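With one protein chain held back, the other chains of the complex are shown just where they sit.
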Amino acid sequence: MSAEKFQNPVVRWIDHRLPVFSMLDHEKYDYPVPKNLNYMWNFGVLAGLSLAIMIITGIVLAMSYTAHVDYAFDAVERIMRDVNHGWMIRYIHMNAASFFFVVVYIHIFRGLYYGSYKAPRELLWILGVVIFLLMMATAFMGYVLPWGQMSFWGATVITNLFSAIPVVGDSIVTLLWGGFSVDNPTLNRFFSLHYLMPFVIAGVVVLHIIALHRFGSNNPIGIDASGPQDTISFHPYYTMKDMVGIAVFLLLLAMAVFFFPNAMGHPDNYIPANPLQTPAHIVPEWYFLPFYAILRAVPDKLGGVLLMFGAIAVLFVLPWLDRSPVRSARFRPLFRIFFWLLLIDAVVLGYLGGKPADGIYVVLSRIATAWYFLHFLVILPLLSVFETTKPLPKSISEPVLGASKGAA
Amino acid sequence: MMKRVFAACVALVLTGPAYAAGGDVSLTERDWSFNGPFGTFDKAAMQRGFQVYREVCAGCHSMKYIAFRNFADLGYNEAEIKAIAAQYEVEDGPNDDGEMFMRPGVAADRMPSPYPNDNAARAGNGGALPPDLSLIAKARANGPDYLYSLLIGYKDAPASLKVPEGMYYNDAYSGHLIAMPQPLYGDDVTYADGADASIEGLSADVTQFLMWAAEPKMEARKRIGVAVVFFLSIFVILSILAKRRVWADVH
Partner (left out) sequence: MAKSDTKKMTASKRPEDPGRRDFIVIATNAMAGLGAVAVAWPLIDQMNPAADTLALANIEVDVSKIAEGQSITVKWRGKPVFIRHRTEDEIARASATDMSDLRDPESDQARAEKPDYLVLVGVCTHLGCVPLGQKTGEVRGDYDGWFCPCHGSHYDTSGRIRKGPAPTNLEVPPYTFLSDSVIRIG
């Protein structure tokens, strides 16, 4: 049967022994995709694209980089000034890192809005949170490599988080540093791990996709496809729809790379690392700011660290906190309000993370932090019990074909 | 709704990095030739700026990432670059006797630093380290406007403020007390092309030079950027049309 699928005899010969073409063909044509996915469903593919861009530019940059405290800053400047197109490749790597986080944050909030974490997709969601954690570790270590002031002090502050652990904290920090401060051994191991982790991420992405393809994509309605009339093939429909997303993504990335390459960076990182002087305003990269705000909201060192990691840990158990059988926020009027409040809360936390830790900012950080946890730990479980949901449509085809409007 | 909130988030994210620079200073904003997506460097201004750097700043500030060969960007030809490089003494060696020796610079050399190391630089400047200027225009928030404002920002301190020995009052400096004495007063250098050598003119020229030093590939970046954005804009339009074509039988 599969032999008839392919005209080309070479393809047929290979496919008989190594069925890659059949697998591809299956994903392209047989794998059923709900026909009502909106553009919010582009962001998975865009995240994959971002990872590919990061890996390719990163491998290329590593060819001209030197992981040594005396040479790292100079090596990066040499890339910017002397290596052919080096400035472009580095600016792509810098900005694509930020875009990767933008894409992943949208991907996460899309999942939250449409209830994509609910049964039977709990593991799919958890693998996604694992990817998010790995991304944060990778980004953090990558930011250290240029060995500017923010690199050095970012590394110092973040590694010091572990000193909050009782009894063994200081030993762990010494272990992470390979010395008594952030120094050459730290830079070396960060480079090694920064090179390794993207491939680990790629591995988890494969698991994420396997889990996705078990039950297929969720959709804006949040009800399961009931038959062939509800689905279409991935190719050419979603390949083309993803192409639109990719085009827009690349256009925005190009604008950042070529016209505002340093807008999402910090000027202090163009000053070589100086272990004897901390910059006046030290802030992490923007994508860590919400978590940084949570860290600083707590007056206790250990408490702050625990709460910060708790903010991510709570995502792991989300499928069991929100027990409402209705997935999509479209049919959950109260949940929808709280979703937007959570999004605003996250943005406010990000804003506060970039502000000095005093006065009104601390108070606001505490309120926003409290709301974040309240949302997941109290509001969602209560909503699952008390919320009156709107009636669900009978099938995906009904609202698509009917008078009510479909995807945005 | 969703779109609006996302737009708001993007706006907040983009304005987020503006956290730098203390709120106690205001910068003079200038309409630099290198601003905007089509901005380019002003070669004549950069050559004058290099003259200002060489005759005024270079006594204390190094520019160790700049090689003489880079001055081709300023509009100098190969012979001129050779002549400029030869005016500098560069340490080389060890020679066959194992000694370091001085020789005239060549195009491939980096600009020699005024001090052998940071400690010597501190010792020569009352304990304050004059920063390397190769990247200074990118290492400060709003670099060019900041540098320009700083250079023209030396004022008499308000009566209420006691200026300690070895410090100077500057409008643009965060905290207003800076260890660098006023470097430019106007007519500090003699321009061969008769350009404006007032303090504003000198400051603008040297800022132009420093911006180039920090971001020497800016012109290539913007030139390529315009082409890439043009290409991708067409790609966006085409892909939307193609998507509609493909989806025509679904809707």
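Note that the chains take the letters A and B in the order they are written out, and that residue 1 is the start of every chain.
Operating definition for what follows: contacts are C-beta pairs under 8 Å (C-beta built on N, C-alpha and C of every residue); 3 or more make two chains touch, one makes a residue touch a chain.
Being a predicted model, the structure only gives us computed values, none of them experimental.
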For the chain that's not shown, point to the residue among A:Val83, A:Met255, A:Leu334 or A:Leu392 touching it. A:Val83
Looking at the full complex, which residue from A:Pro32, A:Gly303 or A:Pro381 touches the chain that isn't shown here? A:Pro32
Missing-chain contact among A:Ala164, A:Ile232 or A:Leu380 belongs to A:Ile232
Considering the entire assembly, which residues of chain B contact the chain that has been omitted? 67, 69, 107-108, 231-232, 234-235, 238-239, 241-242, 245-246, 249
Interface with the undisplayed chain - residues on chain A: 29-33, 56-57, 60, 63-64, 78, 81-86, 88-89, 119-120, 213-216, 224-229, 231-237, 240, 243, 250
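As a convention for this text, only the chains that are shown with their structure count from here on.
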Please report how many Å separate the Cα centroid of chain A from that of chain B, as a whole number. 34
Residue ranges of chain A touching chain B (in the complex, touch as defined): 35, 40, 74, 77, 80-81, 87-88, 91, 102, 106, 113, 232, 236-237, 240-241, 243-244, 246-248, 250-251, 254-255, 257-259, 261-268, 270-271, 280-281, 283, 286, 289, 340, 343-344, 347, 350-351, 354-355, 408
Interfacial residue positions of chain B with respect to chain A in the complex: 1-3, 5-6, 8-10, 12-14, 16-17, 19-20, 22, 37, 65, 70, 131, 134-135, 138-141, 143, 174, 214, 216-217, 220-222, 224-226, 228-229, 232-233, 235-236, 239-240, 242-243, 246-247, 250
